[in-house]
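Missing here: one protein chain of the complex. Every other protein chain is in place.
Note that the chains are named A and B in the order they appear, and that numbering of residues resets to 1 at the start of each chain.
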Amino acid sequence: MRDLIRFGFAITGAMIRGGRAYYLWVAFLCGWVALGVAAYLHQFEVGLVATNMVDQIPWGAYIANFTYLVGMAAAAVMLVIPAYVYHDHALHEVVVLGELLAVAVLTMCLMFVMVDIGRPDRFWHLMPVIGRFNWPASMLSWDVIVLNGYLVLNFYITSYLLFTKFCGREPDRRKYVPFVFLAIFWAVTIHTVTAFLYSGMGARPHWNAAILAPRFLASAFAAGPSLMIIALSIIRDKMGFPVKDAALNRLRQIVAVTMLINLFFFFSEIFTELYSFKHHAASMRYLLFGLHGHNKLVPYIWGAMALDVFAAAVFLTPKLHRNPRVLMVGCGSAVVGVWVEKGMGLVIPGFVPSPLGEVVDYTPSFTEFCVSAGIWAMGALIYTLLLKAAVPIELGKLRIAQPEAVS
Amino acid sequence: MATDTDLHAEPSALEPHEKLAETKLDEHGSRRTFLKIAGASAAGVAAAAATGCGSPGAPTTEEFFRQHYKKLNDEDKKKIFARIEDEVRARSGVSVHISDPPPIEGVDFAYALNLSVCNGSRRCVEACARENNLPDDPELRYIRVMEMEVGSLEFEEATAYYEPEKVPEKKKFYLPVQCHQCDNPPCVKACPVGATWKEQDGIVVVDYSWCIGCRFCVVACPYFARRFNWEEPTIAPERINPTQGYLSNRLRHKGVVEKCTFCLHRTRAGRMPACLEACPTGARKFGNLNDPEGEIRKIIDTKRVYVLKEDLATLPRFYYYFG
Partner (left out) sequence: MTTASRSPRAGISRRRSAFARFAPLLGVAACGLVTVSCGMGDEPDRLVSKGPPPVASGGVVVSARQPLLPTYPCSRCHDGRPPDLRERALTEFHTHKVLNHGTQSGWCYRCHTKDDIDQLHLPDGSKVGFDQAYELCGGCHGDKLRDWKAGMHGLTTGWWLGARVRRSCPACHDPHDPKFPLMTPEHAPARPRTAPAEEPHAGGAHHAGEAHPAGETHHAGEAHPAGEEHRAPEESHGHGH
């Protein structure tokens, strides 16, 4: 117990102390967070009228970001599986960093849900036992369970590993490996359940397709490891963590495959919708070409597809991805491309045309932009702080002051 | 009793807070006086609690910890209804009466609409708004009358925003859409907190005090029948319908979802829904599905009826027919 308190003090100390660049970065993030908080307070006061959502477009940027981020959280398994199942040593060294990313990203997911609901004061209605949980009928109730469960799992695994390392002990495999394998299974469920939120909607033909869950996983496993590659490179450069090239290379191999699968799934969906030209293809037409003169999403989706294709090309061409800069750009393209394609590019066309045939365009309002940016900054801040403590522990620089006998 | 008399000697000199003290004293003395004054001050306190919490619709502590409708007993309901009535009185000066009529045993409500005679006058839309206390700013309406192209039942070819001088327009027909009170309601399935459910008589209701405003039900509804209060709804006091059902037309706040309830505060008392009474052409038919002599059964048995989006297996209780 005393160790735990020391651990707490030590990581807090590590988070507080830092160089000038670190403080600047944290201050920068805090600025965005403050902006987000202010915007949210405004929204809380006036209601969701502060957003550009309307009855025809009942979900917007918040849920789009939420959907995307669930995938990013799930993508942590792309580090865990090679590390634990295939004993990839290079990845095993950085697996905790990936799991910490999942923790940060899940926190963002929950925040995006929180800011999206009309009565946040009633959040406790969502809690099992004290609230009234419509389980198992509602896919949203499943989502609450799996997201919180995944957050707890990752939080536990990373804390346990870091704590034992901090104490200078060998982690007890029985105490965490079962949870690691549970987390692998769980990661798949969080994104599958999130996909089922959409694909279960008979009212929305655009989502009502079996390909949606596989597409979600493929896109998540393309964007997530891409972000990991960027994060690990930055960690290596800025925090002096010796990330092996083999680790980055393995991740690059993964995203090369998943991005191709993602593109293939997307293409299959486009073909099925457009070739038969059924009525239900209206949403797809709206997305790709515009409908009745409404074409707000068109440039975004084509842009996203171009980014995806570019990323795939980088990942597959040795000449390109051997250059770290080009690889970074490729990874960035994958992250952004999937963000558009699976965020707004998936959520909004589901509402267009509305069930009564109405075409309403949507772009996020200023408030939505600020709140979303604030949550992203909050996520980055959380990840930064977690890394600030985790990296020295992993490197063995941050240890318990007077090592006690291993119990 | 002596205290009682003393205090009553100069009642006008007492400050309000002293009056509260008086009520306490009276509890042991004159029960009658106590009730009178306590009644008045309780209303005042409730009003203060309802209005004093910043923005309208902000929950009181009591409301915050309120249980789900289905867990409330009659005593709880009475208190809650009284609180809501006080809140409305404090906010708008209108005395309303909240009731909670239960479903009638053996009654299954259904609606039928004659597309051959509906002339798109939207009288139903406005009558519904008045009956159900729908706000005009921002405008919120449960019924959406679609102007359809002759020769097509495709909503993409239709519009709700028609504004000719006179209706019906040539080469058009009109298809009003409201909540279909589905027997397999996707909205009820979607709700994560059980704030919306199907009652025994077939009406799908929302507990506005339980809804968290996630709008998953809005997403799930294939008939565009659910509405969200994006901002605090406003309604002129003189337009408030004081006869209110807890699960139907009581005043709502921002952040929750609402929808047509077949006017359950009327229909569970045996009356016709407001939209039907307002229809100038007699296109709307309402009644008990189990009444073999009722219009609804006659229509279903003898007319070619259809339901919207039957392929979704929502099993609506809202039938369209040509007659």
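We take it that a residue touches a chain if its C-beta (ideal position, glycine included) is under 8 Å from a C-beta of that chain, and two chains touch if they have at least 3 such contacts.
Please read all numbers here as calculations on a predicted model, not as lab measurements.
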Shown chains that the omitted chain touches within the full complex: A, B
Candidates B:E131, B:D207, B:E232 or B:E258 - the one touching the absent chain: B:E131
Residues from chain B at the interface with the omitted partner, ascending: 104-108, 114-123, 125-127, 130-131, 138-139, 141, 144, 147-153, 155-170, 172-174, 183-184, 230, 267, 269-272, 274, 276-282, 285-295, 298-300, 302-307, 310, 313, 315-316, 319, 322-323
Contacts of chain A with the absent chain, listed as residue ranges: 49, 52, 54-57, 292-293, 353-354, 356-362
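Basically, only the chains that are shown with their structure count from here on.
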Touching residues on chain A, where the partner in the complex is chain B: 45-49, 51, 53-56, 58-59, 113, 116-123, 125-126, 131-134, 137-141, 144, 197, 201-204, 279, 282, 350-351, 353-358
Touching residues (chain side chain B, partner chain A) in the complex: 55, 59, 64, 68, 138, 144, 146, 154-158, 160, 177, 186, 188-195, 210-216, 218-224, 226-232, 254-257, 309, 312-314
